[in-house]
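Next up is a structure, given as structure tokens.
Missing here: one protein chain of the complex. Every other protein chain is in place.
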Amino acid sequence: MKKNRIVMGVIGSDIHVVGNKIIHYALRQAGYQVTNLGIFNSQENFINAAKETNADAILVSSLYGHAEIDCEGMKQKCVEAGLGDVLLYVGGNLMVGKHSDEEIITRFKGMGFDRVGLPTDMPENIIAWLEEDLGGKSETSNTAD
Amino acid sequence: MKKNRIVMGVIGSDIHVVGNKIIHYALRQAGYQVTNLGIFNSQENFINAAKETNADAILVSSLYGHAEIDCEGMKQKCVEAGLGDVLLYVGGNLMVGKHSDEEIITRFKGMGFDRVGLPTDMPENIIAWLEEDLGGKSETSNTAD
Amino acid sequence: MNKTDYNLANKKWDEDYFLSVRPEVLGMWHTGREVDLDDAVQYHLAMPRMKNTGRILAKAKEEGRTCVAFRGGVATKEGQIELLQFLQDQGADLLPATCDSYTRNLRFSDVEKGIEESIKKGYSVLNGYPGVNLGVAGNRSVVESVRLPVTCKHGSVDGRLLAEVTFAGGMTDFNGGGICFNVVYCKDVPLDVSLKNWQYVDRLIGYYAERGVIINREESGALTGTLVPPCISLSIGIIEALLAAEQGVVSMDISYGQGGNLLQDIAAIRCLNVLGDKWLKKMGYNDMVLTSKFDQWMGAFPYDETSAYGVLVLGAATAALGGAQQTIVKSPQEAMGVPTKEANAGGIRATKQAIGMMTNQKLGIEVPGIEEEMDLITQEVNAIINTVYDMGEGDLAIGVVRAFESGVLDVPFAPSVRNIGLAMPVRDDRGALRFLDFGNLPIPEKIKKIHRKKLDARAKKYGKPVDFNRVVEDIYGISKGYLVQ
Partner (left out) sequence: MNKTDYNLANKKWDEDYFLSVRPEVLGMWHTGREVDLDDAVQYHLAMPRMKNTGRILAKAKEEGRTCVAFRGGVATKEGQIELLQFLQDQGADLLPATCDSYTRNLRFSDVEKGIEESIKKGYSVLNGYPGVNLGVAGNRSVVESVRLPVTCKHGSVDGRLLAEVTFAGGMTDFNGGGICFNVVYCKDVPLDVSLKNWQYVDRLIGYYAERGVIINREESGALTGTLVPPCISLSIGIIEALLAAEQGVVSMDISYGQGGNLLQDIAAIRCLNVLGDKWLKKMGYNDMVLTSKFDQWMGAFPYDETSAYGVLVLGAATAALGGAQQTIVKSPQEAMGVPTKEANAGGIRATKQAIGMMTNQKLGIEVPGIEEEMDLITQEVNAIINTVYDMGEGDLAIGVVRAFESGVLDVPFAPSVRNIGLAMPVRDDRGALRFLDFGNLPIPEKIKKIHRKKLDARAKKYGKPVDFNRVVEDIYGISKGYLVQ
């Protein structure tokens, strides 16, 4: 079976949902099976949904600047829940204020995220990451989801 | 006799004449007797005009960035010509590129100029300098010059 | 207002009822106990007359001037004072205290931790100003440290306590509304709940107004900031003004966010005042001074700071050409994160320059393109508001609840499940905002045809079908340096 099951959503008290909607649309077009949790999610929401759907990857969005607080310990919780092998991505405006791209990426990789997306990352390249990390391009289909 | 005789002009191969025209107008309105040499003047032009008109102050403008070269040794030449007591001002965009105000002022004061004007200096404050340095406010008259 | 026997209706609250609800609100956090309305009224009456947002905006309207405002909030009183004093000196006309997300969500004990940590770490770990936790005295010390009036900005569906504390604290302006701050900032709050919360806020402002204190209500018509067509912003703004007027609000500004098409944006700004005044008069609200606000582009910004100046200066020019009473400045660091105060200052100075150069050049209905857009907006907005009144059988508040259920009101890209999300905007050949899908918006058929014609023109001009892929392109457009391609 192709690895194409994704859980995605926005973490914390963050209402920025445009990126979430756009990534969802792009993933669906690229043939992924997407469970989109929308906004206002706890780490548990992601983990539970990933367990239920047997997800291959979790995509966490955070735009409003509290990502560090909201994502603290998330990788560990995944491991504890038996999701240590599930890809864990995070992306958005991850820190408050102006920071260098490298600083942000290093910080979040250090927290256990496999990929760290910035506002300049387009849906295409997020999909390219997934294809690389999940192994093999998934078939395009518009009926998935 | 009131000290109000001014020689002014633009030095070197510089064609920027708007400031020159505006300062001329303001000085005239403030009652000064102005000899305006216009553009394209050598140091000698200024010195000769100052001698001829028995000037109290020489106002040199330079906007195009070659002021350092064009003004080199001007104070000495004034002294040699017996004009050591005549006020010597310079103003405009005096250096090529972006430099701090202090740097510019220090550089040109070091070259013997009594006052150093920047693009932010308005005619009013140039007149205020003259009044301070020449001692006493000169009568306002529109017929002078 | 979690439990109350007062059913939703667009009717001014009795003062007694209002006062009976207050203790519950003030009890939400201990600083609520510091609020004494009599003292607050006296405090406001003693403030300099023009240190008042409403008065400044009314004067701007009279003089045809565009005030410059911005967003900004940090975790500590001292930090906020430093920020506001600095930006006051940089030429801002109105000052903000933009609250942090915990405050917005009534998580006041988390705020407390945030403040402590911010003091300890020496930088703000909160993404805004903790308006409630700072208490009445704290807010007053901020207000007193500056010459200009301060607006409380937030995105809270329940701003009741925040309003109480910041008004008593001397702020003269409060942004938001029961519609805009519900569908844009919540996931699943019923409309009647948020509308009641805002009836409270409006009634509180009405209470001050009855005692001679003007507190302005600033509506947030830029909404999701993402391709929101004028008719959506204006319908909601005017409805919020009508609801506020009923509760006794006498000073309000409604707003629209830069879409990017100059003529459409100017038309929308012009309509804010014209249509708003018309509706207020029509419904018998004659006491409200309505002013207009124009948000500089609220969608995704270019990452490069100098390109960002391109966007925000065009916004500034549009505000002045359209004659908005206020423009909210973006900073060149918008795409990166909360801006430094220097970045905010850059936005303000560039904006002031553009406004200074454009303020004597106002454009209006004499320009055929603006007239056409104003006509479209007028018909669309009237159709929507009339339908909302009809759905409420004459009661606007009830109409709003039903309109969102059915999609007669519908905000593109809103995160709330209470928002039907069927209407889908897209740009036309000149970059003006139209509808790809009208969803259930009650737009007259002949106007729908005009939209479709304009989208056909785009398809033809650029040789690409106008479908959802164009919407995605349009969301990124400005951040990549174009409006429509």
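As written, the chain order gives the labels A, B and C, with residue 1 at the start of each chain.
Methods note: contacts are C-beta pairs under 8 Å (C-beta built on N, C-alpha and C of every residue); 3 or more make two chains touch, one makes a residue touch a chain.
The shown structure was predicted, so the numbers you read here are calculated from the model rather than taken from an experiment.
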Could you tell me which of the visible chains the hidden chain touches?
B, C
Across C:M47, C:V313, C:V417 or C:I450, the one contacting the chain not displayed is C:V313
Logged for subunit B, residues touching the omitted partner chain are 10, 12-18, 21-22, 25-26, 38-40, 64-66, 69, 93, 95-99, 119-120, 122-123
By the contact definition given up top, give the residues of subunit C that touch the hidden chain.
260-263, 302, 304, 306-311, 313-314, 316-317, 321, 332, 345-347, 349-354, 356-361, 363, 366-369, 429-431, 478, 481-484
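Convention: only the chains that are shown with their structure count from here on.
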Touch graph of the chains shown: is it line, ring, star, complete or other?
other
Subunit A and subunit C: spacing of chain centres that average the CA atoms, whole Å
31
Check each residue of subunit C and list the ones that touch at least two other chains.
none
Per-residue multi-chain contacts in subunit B, two or more chains:
none
